[in-house]
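For this view, one protein chain was removed and the others were kept in their places.
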Amino acid sequence: MRYEAPQTVDQAISLLAGADGDPRVLAGGTDLLVQLRAGFIDPELIVDIKQIDETTAITAEDGGFRVGAAVSGARLKEHETLSLLWPGVVEAADLIGSTQIQGRASMGGNLCNASPAADTVPALMVAGATCALAGPGGRREVPVEEICTGPGQTILTDGEFVVSILLPARGSRSGDAYLRFIPRTEMDIAVVGVGVSLSLGPDGQCSAARVAVGAVAPTALLVPAAAEALIGGTVDDAAIDAMAAAVRAVCRPIDDKRGTVAYRIEVAGVLARRACRIALDRAGSA
Amino acid sequence: MAKYHITTRINGDDVEFLCAPEQTLLDVLRDDLRLTGSKEGCASGDCGACSVMIDGRLVCSCLVLAAEVGGQEIETIEGMAEGDRLHPLQQKFLDFAALQCGVCTPGFLIAAKALLDRNSNPSETEVRYWLAGNLCRCTGYDKIVRAVLDTAADMRD
Partner (left out) sequence: MTDSNKTPSGNGTGNGKEYKWVGTRAVRPDGVDKVTGRAKFGADLHLPNMLVGKVLRSPHAHAHIRSIDTSAAEALSGVKAVVTRDDFSDQPKGAVQPAGEMTINYRDMVRNVMAREKALYEGHAIAAVAAVDARIAAKALSLIKVDFEVLPHVIDPVAAMESGAPIIQEDLMTEGMEQSPGAMTNIAKRVEFGHGDVAVGFAEADVVIEREFTTQPVHQGYIEPHACVASMTEDGQGELWLSTQGHYVARGHCATLLGLDVSKLRVQASEIGGGFGGKTVVYLEPLALALSRKACQPVKMTMTREEVFRATGPTSGAHLWVKVGATNDGRITAADAVLKYQAGAFPGSPVAQGAQCAFAPYELNHVRTVGYDILVNRAKVAAYRAPGAPIAEYATESVMDEIAGVIGMDPLAFRLKNAPKQGSQSSYGPKFPVIGCIETLEAARDHDHYQTPLKPGQGRGVATGYWFNIGGQTSATLNLSEDGSVALVLGTVDVGGTRASLSMMAAEELGIDLDKVRPMIVDTSALGYNMLTGGSRVTFAGGIAVVGAAQDLIGTLKDRAAKFWDISVDDVEWAEGEARATNGYTDNMQPLSLQEIAKDMAKTGGPIVGAHSINAQGAGPSFGTHVVDVDVDRETGRVWVTRYTVVQDAGKAIHPSYVEGQYQGGAVQGIGWALNEEYIYDDKGRLENAGFLDYRVPVCSDVPMIDTVIVEVANPTHPYGVRGVGETPIVPPMAAISNALANALGIRFTALPMSPPKVLAAIKAANGDVTTAN
């Protein structure tokens, strides 16, 4: 196994594209090193992207923020303006693991590891985030919801990696929230996670909404039907119940050591209601 | 198998070492540099017994490759006392009996120091959530949390 720490995106691309075997990108390492140690992966090359400016920067862009793929959750949380703009996203990233994990774990890594239970993914989806990819074929911008295709699977092609994630501007009277359920208070992988982002029009009715749910399917799912239950009307109990029902309806989880099918579906609905109320509250006071 | 030559700073001292690519920082600290104060409890970032600070950031050293730390400032438990003076947290842990077997103690001390470096007046809840990544099986956490809160109060005075 080799370790390399390129200084530029182009250097990283040529290392990744030129490797035999299974090259891996290293950001925070909190998934990669666990898999390495457990023998699940045996890469010939590890490419550490943390020396590259783009992957570690947080810059304002078009009213939103472009966050380097390797920025740690701890740094994200310390960014006051970003935390005010997209509190749901920052909370989601902050939920990953412990303080120690937060010191390293990144949104880019969380996304590309493509666990069905990844905490940042539903939050990024409902924020309408997009990813800047770089590879031998050049650069492209892809919506977050298109990145993961299955457990551990992404659309990244050979030599391609995520350089940064763009969190867009948000309108006034908008709010987002992410909640997850775990059996303890910390340290567990999400049994189910729900992200909600919504905007209110001048009349107090919901003008836009996005809802996503994680850990209940091979990838996190955007739930258009749940959004539709909210859009165009008052976000009252009836609408929230309908939204929750729509979330439950798309769940197709498995029974595993972290939760059962029935339990995940039930709690998905509960979290959907609760996340929606928090997002609504934030939108109302925005 | 070529090794990497890494130059770094540990507890304020310049340090150089050779490491294999798959060695973690924890491996190098313990096996090559003989700084065995950081412990391996799980090798998967779930127990915090290997906690160190890198450039002022609290991390699990079992989840950092040794090859990554070139040019960085690393703080381990061995550097927490200053000369013959224990850090207030170390003294408080002794006074409050906030340890029994002691294997998790280095990790807790580093983590607690990282907290108090940032937040001089944490609430009990803040202390508990900050330390959630440090497992203790002996104490039930009670005396550890009290020791951290009391040290914070002392340091504020």
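Going by the order they are written in, the chains are A and B; count residues from 1 in each one.
Operating definition for what follows: contacts are C-beta pairs under 8 Å (C-beta built on N, C-alpha and C of every residue); 3 or more make two chains touch, one makes a residue touch a chain.
Keep in mind that this is a model prediction, so the values were computed, not measured.
The chain not shown here makes contact, within the complete complex, with A, B. In the complete complex, the residue from B:Cys47, B:Val69, B:Leu116 or B:Ala152 that touches the missing chain is B:Cys47.
The hidden chain makes contact, of the residues A:Glu61, A:Asp188, A:Glu228 or A:Asp241, with A:Asp188.
Residues 38, 181, 183-189, 256-260, 262-263, 266-267, 270 of chain A touch the missing chain (whole complex, contact as defined above). Remark: the residues of chain B touching the chain excluded from display are 20, 22, 30-31, 34-44, 46-47, 49, 76-78, 80-81, 86, 90-91, 93-97, 99-106, 109, 124-125, 127-129, 131-146.
The rule is short, and it goes like this: only the chains that are shown with their structure count from here on.
Those residues of chain B that touch chain A in the complex are listed here as 4, 21-22, 24, 43-46, 48, 51, 54, 57-60, 62-65, 67-68, 111, 114-115, 129-134. Remark: chain A residues 1-3, 5, 26, 28-30, 33-34, 36-38, 46, 48, 50, 72, 74, 97-101, 103-104, 185-187 touch chain B in the complex.
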